[in-house]
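All protein chains but one are shown at their positions in the complex.
Lettered A and B in written order, each chain numbered from 1.
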Amino acid sequence: MKKDKKMTLTLPAEELMSPGHLACQGCGATLAMRYMLKALGQRTVLCIPACCWAVIDGPYPYSCLDAPIYHCAFETAASTATGVKAGLEMTGDTETTVVAWAGDGGTFDIGIQALSGAAERNDDIIYVCYDNEAYMNTGIQRSSATPYGAWTTTTPVKHFKDRPKKDIVAIMAAHRIPYIATASVSHPEDFVKKMKKAKAIKGTRFFHVFAPCPTGWKSRPDDSVKLARLAVQNAYFPLFEIEDGEKVTINLKLKEKKPVADYIRLQGRFRHLSEAHIAAIQDEVDARWARLLKSC
Amino acid sequence: MKKVIMGNHALSYGAMLSRAQVIPAYPITPQTQVVELLSEMCASKTLDAKFIKVESEHSAMASCISASAAGARTFTATSAQGLALMHEMLHWASGGRHPVVLGNINRAMAPGWSIWTDQNDSLSERDTGWMQFYCSSNQEVLDSVIQAYKVGEALMIPAMVILDAFALSHTYEVVEIPEQDKVDAFLPPFKPEIRLTPDDPHAFGGLTGPEHYFELRYKLQKDMEKAPALIEGTGLEFERLFGRRLGLVDEYKCGDADLLFVSSGTAGYTANVAVDLLRDEGIKAGNLRMRVVRPFPFETVRRILGKAKKAAVVDRNISYGHHGIFYQEVKSALYGVKKAPPVFGYITGLGGRDITPDTFKEIAAHALAKDGPDEEIVWIGVKR
Partner (left out) sequence: MKEKKAKRIVYRSEREMPLMVISVGSQTHNLTGAWRNIRPEIDLEKCLKCGICWKFCPEPAIEIVDERPVVDYDYCKGCGICAEECPAKCIVMAEERK
């Protein structure tokens, strides 16, 4: 061991999440929670609807987090957060950060109405969607965040999903909220930095966090961080932020994009795809990336 | 101070005097004036509250619940379709033990679109664990909001204050607006023992297995069972301060009645008028107006109806495939009561069709002509 070298941690040391939780091995959503709490600190209230995290946290009467949580109805992450913020302010607490923490189903599908409402009102909340690209908690059913080509239990191989993923970031940008960021569990320093930036901003802030799910993606648990990193490096899930719905900044500029095939081939959910299918995915990723570069 | 106000504004004044702190609301006919006035009160700082213009009733109740969890007193109002959209969250409010107060304007459910009154909207939410107060005057609406907070917060159970569309919501009556300091004395600030705060972090409402869920629901029922006495108690306290009684039921000439109407809402007031007209004709009628339906006032109903010779339950609602809902409830309360009177069930006034003193006279003529009911539903006023 290098005796002389000092260890410098690149993330805040404080842990507000303790082990013993119920996440599957290699869960990306759990890493996302750990990083977010490191960025926001203990004076944070979480509103968690039905999603994997409703279970991961632990059953009544336990919780693995040292921050207060309101477990809310599936479609109410945003409206619950709105109520918490108003309730805290009316009882004299104007400092606490209120976070809606929902999965892709709770955000892209059933919760989009309440989210749109809160964003249009510019309610003072941070909304985080940890995206594992399907209803994983109920057993891997497709959501509107499921990408083209993926197998799920409701998009079987013979009828794999033939529509692209909904562009939730564009939808949120259309609301002209002060801050939107994408983040990935493979880039926690970037995630923490942007979350700290968001904490200092007033109004609705939206995070789209890429969170691999070995159980649902039929990938190896040890590949979770690697998959997330590949998705950033091949522009499948680029890291960027949008301020006031307009100013786009790419956080990680890619000199050379990796091919999406490397990413696709590591996941059982895409095993049935032909070279032609993968080429179509590559074309779609290239087109999205070109659009993003143009918008900067 | 006396004011001539509409029923909807009586709800607004009730919420204002109760110092509601968070008011998430969504408009629906015939509720709109409730939230219009509240939004004005918030804008002009007459009321120190956050008015949140949510995008649906479902979100309105979700925001009420979480604001209540954070320790704020919350209010919202809705009607019919809006209440139905809230249904999931109504269970959430009671199961989470959040004493939200909701004003509901009784309106018939679509289709066809109806904006007129009947009780099927609120009675469809009978089993959600909310207290339900049915009102017959604007004064009672205002007073009931204040009482609902008092009782609800003591038990950590939410409450609905219910009034008929148009017959009350848009009808102007003289209402005594109580003085703020007297209301403050009656209703202290909401200070829940446990609240959502980083100072004492808890996870609320987590996954609850079969080993614990049952006990939590047992506790809710046990607390609901305490509500009748508490409603009577707070009603007496209210009377001492404000001179108006707020009990579980409203009795009108019940003591010597040969025929007792069981009524609710504005029809409960019309029934009193009919009682007087019938008595002018020499018929000893009386009226038991049900003010509180959840918790159901078993003892009071048994005591009063146990002495009656005949009872005619008037329902402005129906449980399809069963009978009128109040009729079922009254019969179940009287089960096993010795010398219980014959109970007749009448359905009338659905979708806002008028209930007049003549309606009650027709009911009286029907009930008095028979020894006991020969059918479970007697329809009054339906075109057949």
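The criterion applied here is as follows: a residue touches a chain if its C-beta (ideal position, glycine included) is under 8 Å from a C-beta of that chain, and two chains touch if they have at least 3 such contacts.
Everything quoted here is computed from the prediction, not taken from an experiment.
Partner chains of the missing chain, restricted to those shown and counted over the full complex, are A, B. Touching the missing chain, out of A:26, A:216 or A:238, is residue A:26. The missing chain, though absent from the display, is touched by one residue of B:199, B:276, B:299 or B:354; that residue is B:199. In the full complex, the hidden chain is touched by chain B at residues 95-97, 156, 193-194, 198-206, 208, 212, 215-216, 218-219. As for the chain not pictured, it touches chain A at residues 1-2, 5-11, 13, 15, 17-23, 25-28, 30-31, 34, 42, 57-58, 60-64, 66, 69, 188, 214, 220-226.
Basically, only the chains that are shown with their structure count from here on.
Rounded to a whole number, the gap between the C-alpha centres of chain A and chain B is 44 angstrom. The residues of chain A lying in touch with chain B in their complex are 42-45, 47, 54-55, 57-63, 65-73, 75-76, 78-84, 86-91, 93, 96, 113-114, 116-117, 120-121, 123. Per the touch definition, chain B reaches chain A in the complex via residues 21-22, 24, 48-50, 52-56, 58-60, 62-72, 74, 88-89, 92, 195-198, 200-209, 212.
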